[in-house]
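Removed: one protein chain of the complex. Kept in place: all other protein chains.
Take a look at chain A:
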Amino acid sequence: MSSIMDERVSDEIEALEAILMDDVTIKRVGDVPHIIETVLHPSTGNDVDRQYVCATLVVKLTPGYPDSSPEVTLRNPRGLDDEILANIHMQIREKLADCRGEPVVFELIELIRDCLTESNLPSGQCMICLFGFTKGDEFIRTQCYHYFHSHCLAAHLISGRRYYQEELELLPNWQQVTRAPFKEICPVCRITLTTIEVETLADAPPPVASFTAAPFFLTDEMKELQKKMAKLLAYQMSKGGVIGCGDSGPPPLTITTPEDNENNENSNGSPGASNEGAKASSGIINGRQNGNSSNDNSCPGSPAARPAYRGPYRGFNRRGKPGRRGRGAAR
């Protein structure tokens, strides 16, 4: 191999630098170009906002280039899934085989740019319909860099305005005047959207994927879960724990009579827990716990409720935390 640079290569490098200018990086070993790097975007004219994918083309020139193929890799692909990348790599291999013996970098750039243009869709899903973005979808990138199908965002903004209007009409006049005006809000980050034209968006078709929906059916797993839940509900219902059903349990804050206490103890299943016994044992515990207080009813609240509560709450007292627990607890 001669150390003198092949004229075909030097011409190609010169052209690349002239056309791509700062967008191309040529790494040299001595005077000899070794690696060519350039970041490629889809062709969207000058509309940078509509470039959703990109990749860096890295061409490592082999000593025999262009009579032998260079080593080509794609670095930092953005917004491209594995399937798309595999497809681009396959096309690169074909191109290299076709072009052996002639400079290929421009051809590669054009090929990859075409691929990117064809796959110029954001990855991820629209947070409104939970579908991805596929070919044929119309979508929008908000000022906060969230992507939605135009159709979905329009539906959100239109119904948002309708709900605002409905709420407004329910208010008395004087409040209507002072109410903050309607704002169009990003569903994801709640930033106020200022650059959206709902009318234009609303013309967009629904997401393509919504037409290919698989029908819904209950799996065995779901049926199993349904049974489990029905069982729980039946059990809680038998305990008077279900709102509106078998409301035999005490209403809020009215566990006031010794009878309630007794019923409670019995349902608790404590063996031989007579009302008296419960009182006696709770008295001992209280004596131990509330050493700083001579008054059994030291806690404010309905005095009549205290004895009734004592039995069931033994467990909590025993933990030695008769005061605040959870929120606002002293730790």
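Throughout what follows, a residue touches a chain if its C-beta (ideal position, glycine included) is under 8 Å from a C-beta of that chain, and two chains touch if they have at least 3 such contacts; residues count from 1.
Here is the rule we go by: contacts and distances are computed from a predicted model.
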Candidate names "UBC core domain-containing protein", "Bola-like protein", "Vacuolar protein sorting-associated protein 16 homolog" or "Translation initiation factor eIF2B subunit delta"; UniProt protein name, chain not shown: "UBC core domain-containing protein"
Hidden partner chain, touching residue among A:68, A:176, A:192 or A:236: A:236
Where the missing chain touches chain A, by residue: 127-131, 152, 155-156, 159, 163, 167, 185, 187-188, 190, 209-210, 213-214, 216, 218-219, 221-223, 225-226, 229-233, 235-236, 239-244, 249, 252-253, 255, 264, 267, 299-301, 309, 312-313, 316, 322-328
